[in-house]
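Here the complex is missing a single protein chain, while all its other protein chains stay put.
And then subunit A:
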Amino acid sequence: MENKAVVNRIIPFSNVDGPGNRLAIFFQGCNISCIYCHNPETINRCISCMACVSGCPSGALKTCDEGVIYDEKVCTECDRCIKTCRYNSSPRAKIYTVDELYKIIDDYKLFIRGITVSGGEPTLQAEFITELFKRVKPLGLTCFVDTNGFFDRERISGLIEAADKFMVDIKAIDNIDILCGTTMKNNIENLKYLLRLNKVYEVRSVIIQDYMDVENTLFTVASILKEYPEVIYKLIRVHTQGLRDEQKEKVKDKVPSAEYVRQLGEKIRDIGVRKVELII
């Protein structure tokens, strides 16, 4: 059977998903669920409950035997459907073959330096993405993976080989389940592994108080990264813009002060990380 994957959306020009101008593909499906997730609609596959269909104000959604049919042309991107969905999914996700994605990428190749796969958690679609990367590389484009670091190295070894670089979002180290609802713990080990292979472009951590071991996480990562002067460490202050009401409730009192984030940045520089970026 042909390799297919569900894609939440494609951004043809992105300047925040790695170096230069890149085409970013957001795959549907995630293995964790973070308190502050800004794209919760990418977490699960649609189960065709049809709850979103009647709420669409522009008639972009229809039902059929296989589930929801989505009409891109009339959609106004009002996002009402993803707010309605109680399963953290989206009726606008689309199934693509490697060939179909390749054609889209080929169309934009003059303007981009590479592609970045994100999600969701793209390593869940490792097989599909490996095939995609092998097709795309001969176009002279670099292939990046944006991951949370929770993956089975054996299972995705082909992807690790095919990818140029990873961007790793280290959520926390201890008590990850409070923040991300998962018992997996291998993110730091995986980060070290990718670093040894020289496959890391940047590491990110979102800073939220109480839900994570802020200093433990940041300083542990920093002491690892100090051996890799080329790798960027990006600290992001959590924000509530665009979150759902129930998320806002949980996050709103946990936003660290800008000053605190700056101090953390300084400490990380003191530990020996060369490239620190703050998003405050």
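Quick note on the criterion: a contact is a pair of C-beta atoms (placed from the backbone, for glycine too) under 8 Å apart; a residue touches a chain by one contact, two chains touch by 3 or more; residues count from 1.
Simple rule for what comes next: contacts and distances are computed from a predicted model.
Enquirer: One chain isn't displayed here; going by UniProt, is it "Phosphate transport system permease protein PstA", "Acyl-CoA dehydrogenase family protein", "YjjI family glycine radical enzyme" or "Fe-S cluster assembly ATPase SufC"?
Expert: "YjjI family glycine radical enzyme"
Enquirer: Looking at A:38, A:83, A:113 or A:226, which makes contact with the chain not pictured?
Expert: In the full complex, the listed residue that touches the missing chain is A:113.
Enquirer: Taking the full complex into account, find the residue in A:14, A:148 or A:187 that is in contact with the omitted chain.
Expert: The missing chain is touched by A:14.
Enquirer: Kindly note down the residues of subunit A that lie in touch with the hidden chain.
Expert: Subunit A touches the missing chain through residues 11-16, 19-22, 107-108, 110-113.
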